[in-house]
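Take a look at the structure below.
Note that this complex is displayed minus one protein chain, with the remaining chains in position.
All chains are identified by letter, namely A and B, in their written order; residue positions are counted from 1 within each chain.
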Amino acid sequence: MSEATEAYPAAAADPAKAERGQRSLWGDVWRQFRRHRGGMAGAILFLAIVLAVFVGPSLHDVDSQALNVREKNQGVSLLHPMGTDNLGRDMLARILAGGRISLAVGVTAMLLSLFVGSVVGVLAGFVRWLEGPLLRLTDLFLALPLLPLLLVTIMLFRDTLRAMLGPETGIFLLIVFVIGITSWMQTARVVRGAVLSVKEQDFVLAARAIGTRERRIVTRHILPNVLSPIMVSATLGIATAIITESALSFLGLGFPSDFPTWGRLLYDGVNYVQINPSRVIWPGLAISLTVLSINYVGDALRDALDPRLRGR
Amino acid sequence: MKRLIAILAQAATIAVVSAGAAHADRGSDGHLNILYWQAVSILNPFLSGGNKDVHGASLVIEPLASYDEAGNIVPALAAEIPTPANGGVAKDLKSITWKIKPDLKWSDGTPFTAHDVVFTAQYCMHPDGGCQQAAKFTDVEKVEAVDDLTVKVTFSVTKPFPYGPFVGSESPIIQKAQFQGCLGPKAPECTEQNFHPIGTGPFAVTEFRANDVVSLKANPQYRDPAKPAFATVTLKGGGDAASAARAVLETGEFDYAWSLLVEPEILEQMVAAGRGTLATAFGPSVEYIEVNLSDPSPAKGALRSTREGGPHPFLTDPAVRRALSMAIDRQAIVEVGYGPAGKPTCNLLSAPEIYASTANDWCLKQDIDGANRLLDEAGWVRGSDGVRAKDGVRLSLLYQTATNSVRQGTQALVKDMWSQIGMETELRNVDAAVFFGGDPGSPDTAHKFYADVQMYTNNFPGTDPERYLSYWHCDEIPTPANNWLGNNMQRFCSDEYDALVAEMAQTADLAARAETAKRMNDVLVGQGIIIPLVHRGSMSAHSLTLEGVRMNAWDSELWNAADWTRRK
């Protein structure tokens, strides 16, 4: 008998559901996910973006840092399909190069913040004696002023990390860590709220009554039911991470200034909105489409993991 | 670019023509809106030396003499400028005697006397006051009132240039009656006085909101009964430079916007809206790259970036420094980042005119081939990755500067130029408050210089560069022992230069001083210790209906606000 049915012992008596027991939980999830049109579209779009930023540079073979002052602020042309910036750098090459960094930073930082936020939220909601300390910790992080925190972090760790891992990897880790560690609080609060309401519901009581272990109750019953606020946080989190990265690089905490990232391209382009609108449209669109695709994937994932919907 | 220059030229003619037009009455031109993108925090320049605060205060309180737009000292509250010729400056160059204009009144109606001037000196020279303009009073022994309209300043050493105290908007006169209870440690507690100083200037404060807005009205006691033309002024602050320019040039909500370091094509497009114009003035500010002669490698530990830690692995080679300078296309940097607000320069002292050397003008033309040849001859050979190396030392630089979009543009350009001569560059930008701050705990200050080269704009107060040039004396090197205080970031130390510093202090004749200053400039630039890039002007925008603006880089930009008028 698979794990999926073990959680619902009553279902085993039902022959129709017993037959489903032959399939694995994740197989079910995947089948459900595939039937979700928005989810599939989102997944395809996201994969296309990932593919574009990783394979694109070999098709559009222009150095994102090569500049040519004589060709600054140009519009769309064959040579520069998205125009050039005020130093004559090719915008398409910069969007592609920037996408690699932004996606990596956005996704990793979002996962980190999601992980920390969910763990704190579930523990605070489920383990009585941890609730107080964890909530105080959340309050502390919410209250910390971000900018001085960043300045201190960079002062303490940048040179060490740069020496250990080189300028790029070191800074990447630093940025992901900083963004992750300063953005999990919202998720934690929301997850805790959801856990509080779920844990009093009948099926949790039922599970407890038949002697299910606490850890199993959390992973099997609580987590799937609080997935929707987590998914919302994830979508919002990736956008925040991409934008926060641009703020960091502006403060000198991020990547060196000639490293393009989507957030940074958008920030630098704002004042050129009247001269060369493509400087804001493309990075803005890139960020929006990424966030949109992740949102749809999140929607579909939530539907697919929802035991009530999966049965249908 | 051409169009912008044409517009500027046109604006200049308008200004000249309109300067002759006389206006009859005080307050007849209504309201004036001024926008500073950094808001005024306090109206007491002795407690905040920021330009925004000094400029704001210059509408209210005045010095004895100001600098005009050409850098000449002109009387404000003084009747005339004391010189050795008219006997105002003593023969031994150790004292200066100022005569004050008769019948001056503070805005509260009480008479202005020499005692106010003496009090101002006491206020700033108090050891516990933390006066931010204390440098203006360097070497002052005593300030005394000879009579109600005469002030004598005595120095402890010979002062060939005695125009430090009471000259320029950084050193205005405050009212004794108002500030009497605010000496020394009490100074910061006098909020009411610091926010609403009583002055002699064209305007008086009606309401002050720190870091936000100042409201002013015409001073009823101002010495010229026909001025100022504006009845009320709003000095609003906040935001960023580009949007400040937009509020004057495109929407026309404001009449004047200060310090617009914005990429030239953006300003050009805003000027095209036809509501306003740009005004520039060139003072002593020069954007330069300085090289680190000591070794900034982290491996040096506590001796990092000190002379004791050993010489820099490759920047001590004169050929490398020379090549760095030759490879730079200064014209391109100006075009991309500065437009009319910058000129390519090869001098540390680019203004005033008499100090500007011509010995280094070779640098105005980019010479990649020459730089490559120089490095080849010096034995720096290109490796397989295109980066030159000699004896295992790669020409790889860490290039740091303060955060600012124009500077990051310049960094990208310079990196590209240096890559053409086989130099590898890593860019770093640091928040300005950290970079220029003196926190000894921070690794990112300009003084610690934990990088190979760094770039910023430096300048000096007034028109006399003596103190400025003494920055590169051996004794000025920042070290852990002196808590990194010192201005000689390069860790440059030469007996030849130190002798010139001593010579300068003894020279009184202006032409001879200029000659010495040029020689010092040529040592620093010729040896590649300083790589000058851009002679930077201040640039502001003002509405086409605002007349009488005489852009000034030597003093407050608002120095002649009393003469501003509205075109009818």
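The rule is short, and it goes like this: contacts are C-beta pairs under 8 Å (C-beta built on N, C-alpha and C of every residue); 3 or more make two chains touch, one makes a residue touch a chain.
To be clear about the criterion, contacts and distances are computed from a predicted model.
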Checklist outcome for this item: Per UniProt, and picking from "Cytochrome c-type biogenesis protein CcsA", "Aminotransferase", "ABC transporter substrate-binding protein" or "Pyruvate dehydrogenase E1 component subunit alpha", the hidden chain is "ABC transporter substrate-binding protein"
Item to check | Of B:60, B:247 or B:423, the residue in touch with the unshown chain | outcome: B:247
Checklist outcome for this item: Among the options B:207, B:475 or B:496, the absent chain makes contact with B:207
Checklist entry - Which listed residue (A:183, A:235 or A:257) would be found touching the missing chain in the intact complex? => result A:235
Checklist entry - Which residue from B:239, B:318 or B:480 sits in contact with the chain not drawn here? => result B:239
Checklist outcome for this item: The one residue from B:135, B:226 or B:502 touching the chain left out of view is B:135
Checklist entry - If you put the missing chain back, which residues of chain A would it touch? => result 37-38, 132, 135-136, 138-140, 142-145, 147-149, 151-152, 155, 186, 189-190, 193-194, 196-197, 200-201, 228-229, 231-232, 235-236, 239, 242-243, 246, 263, 266-267, 270-271, 273-274, 280, 284, 287-288, 290-292, 295-296, 302, 306, 308-309
Next on the checklist: Please output the residues of chain B touching the missing chain, sorted low to high.
Outcome noted: 35, 39, 41-42, 44, 47-51, 128-135, 185, 187-189, 191, 194-195, 207, 209-213, 215, 234, 236-240, 243, 246-247, 250-251, 253-254, 273, 431-439, 441-445, 447, 456-461, 467, 483, 485-487
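Everything below uses one rule, namely that only the chains that are shown with their structure count from here on.
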Item to check | Of all residues in chain B, those that touch chain A in their complex | outcome: 242, 262-263, 265-266, 269, 298, 332, 335-336, 403, 405, 408-409, 411-413, 415-416, 426-431, 434, 441-444, 450
Checklist entry - Within the complex, which stretch of chain A touches chain B? => result 65-67, 69, 72-73, 86-87, 151, 155, 159, 163, 167, 250-252, 256-258, 268, 271-272, 274-275
